[in-house]
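Here the complex is missing a single protein chain, while all its other protein chains stay put.
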Amino acid sequence: MSKRVTLLTDFGTADGYVAAMKGAITQIAPNVVIDDASHDIPPGDTRAAAIALRRYWRLYPRGTVHVVVIDPGVGSARKALVVQADERILIGPDNGVFTLVLNEAESWTAYSAERSEFFRSPLSNTFHGRDVFAPLAAHLASGRAAAEVGPGVDAPVRLDFPAPTRDGERVTGEIVYVDHFGNLVSNIPATMITTSMRVRVGTFHLIPLSHAYSEGAVGSAIALINSDDVLEIGVRDGNAAHHFRIGRGARVELIPTQ
Amino acid sequence: MSKRVTLLTDFGTADGYVAAMKGAITQIAPNVVIDDASHDIPPGDTRAAAIALRRYWRLYPRGTVHVVVIDPGVGSARKALVVQADERILIGPDNGVFTLVLNEAESWTAYSAERSEFFRSPLSNTFHGRDVFAPLAAHLASGRAAAEVGPGVDAPVRLDFPAPTRDGERVTGEIVYVDHFGNLVSNIPATMITTSMRVRVGTFHLIPLSHAYSEGAVGSAIALINSDDVLEIGVRDGNAAHHFRIGRGARVELIPTQ
Partner (left out) sequence: MSKRVTLLTDFGTADGYVAAMKGAITQIAPNVVIDDASHDIPPGDTRAAAIALRRYWRLYPRGTVHVVVIDPGVGSARKALVVQADERILIGPDNGVFTLVLNEAESWTAYSAERSEFFRSPLSNTFHGRDVFAPLAAHLASGRAAAEVGPGVDAPVRLDFPAPTRDGERVTGEIVYVDHFGNLVSNIPATMITTSMRVRVGTFHLIPLSHAYSEGAVGSAIALINSDDVLEIGVRDGNAAHHFRIGRGARVELIPTQ
């Protein structure tokens, strides 16, 4: 069985930087299979990367190596992290991209990659995707242990994701992500929602809860528990972000039906 | 030999939905190789997906599993389809994305995937790419038979692709697709075309037939039989859709040379 490595970056593909990472991996570990997760994370958007990564890291089989390179601090003193979580390996800069993995893993240990035998030589200051994270992925996919890369890290950097609040029967949260379809993903988990609630987003809209986008008429607003088990607002066959003219950070309220 | 699974979606990659599908597939079938066909189909555009799929489904070797998730009706009563056609397997929603496969296959049988052992559990109402189509692909790539997934389907949904018409020596068709280069792909097959015809597109243009884009001067309009064996109109080193300001649905005529 070939080991699998996934790649998540904000590089786009046109420059050849992603292909350079793939070359650097297969140079060391020629038999790995590399799956592109995405290279279209908005430049520097560690928050978007954390949310995308949450959607797949534990669906992959045990032993998978997930590489995440959203790295605006490349060349600074930020650590290069190797995280072992629920029998998957995650590799990337210590800048918060693993926040949701750490929050959700049953158990994890993290290491600061410092031993230069795991890096490319010479080592650039500007492209650790190729020179640090790709070789690390190759070595770990080839059977080296995470603990070999360097000392343990007790408290990796975590991004501060906003938490929803409850006030009586009212729940207030916010839009934390807008997806490719313009669907508005909130931070309100299914456990805080009852079917007798309506959703207010922006200032005017009171949307009842549905089970599926196909329940609404074309062009109508829909609110439902999405496949990540959080509240999501969309427009049937349309783009909710455009429709409501709102985006990340917008307030969402769940209000009891009168 | 590893089984191969291809993915065609309208998801984009940035949200992690595609990676979630890849994870769900490899969780069940860790040795499959996954090829991205595309994740850039315009949202909900089943017609564009049908045309893209036509270009590759039978070029892949026998036994390949092609997954197509353009699924605006997710969560509705639309069937999840498994089609066995010319020894390839196709998996996706029953909404017409397989129209051209069914039209062109020498033989096919279709099944409605209903047996929950082939699905992820729990099953969401919003993300059948991950919960239905990916697990189906993994099980079928692992040797389960298409007929096991559920009852046969005699008449899968078919999209109504417009047919060209002939009136005397004149042939009338339409643009059914605009590609990445702005080339205008018509529905007029090579079999309806003779070299003594000229092409009228928009209202003013009479273009003689060429054999290759490189025959024209830079910036000039070219009409030729394309690699799908249909009439295509382009501009040498340019973008015909911008040049003529027309797109899908525009009328195309083939007129005998005087």
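Observations, loosely collected:
We call the chains A and B, going by the order they appear; numbering starts again at 1 in every chain.
Operating definition for what follows: a contact is a pair of C-beta atoms (placed from the backbone, for glycine too) under 8 Å apart; a residue touches a chain by one contact, two chains touch by 3 or more.
All figures in this text were calculated on a predicted structure; none of them were measured in a lab.
Taking the complete complex into account, A:72 is the one of A:72, A:162 or A:247 that touches the chain left out.
Listed by residue number, the positions of chain A touching the unshown chain are 11-20, 22-24, 26-27, 30-31, 33-34, 36, 43-44, 72-76, 78, 124-127, 130-131.
Take chain B: the residues that touch the chain left off the picture are 1-2, 4, 6, 8, 33, 35-42, 48, 51-61, 64, 177, 179-181, 211-215, 224, 226-227, 232, 237.
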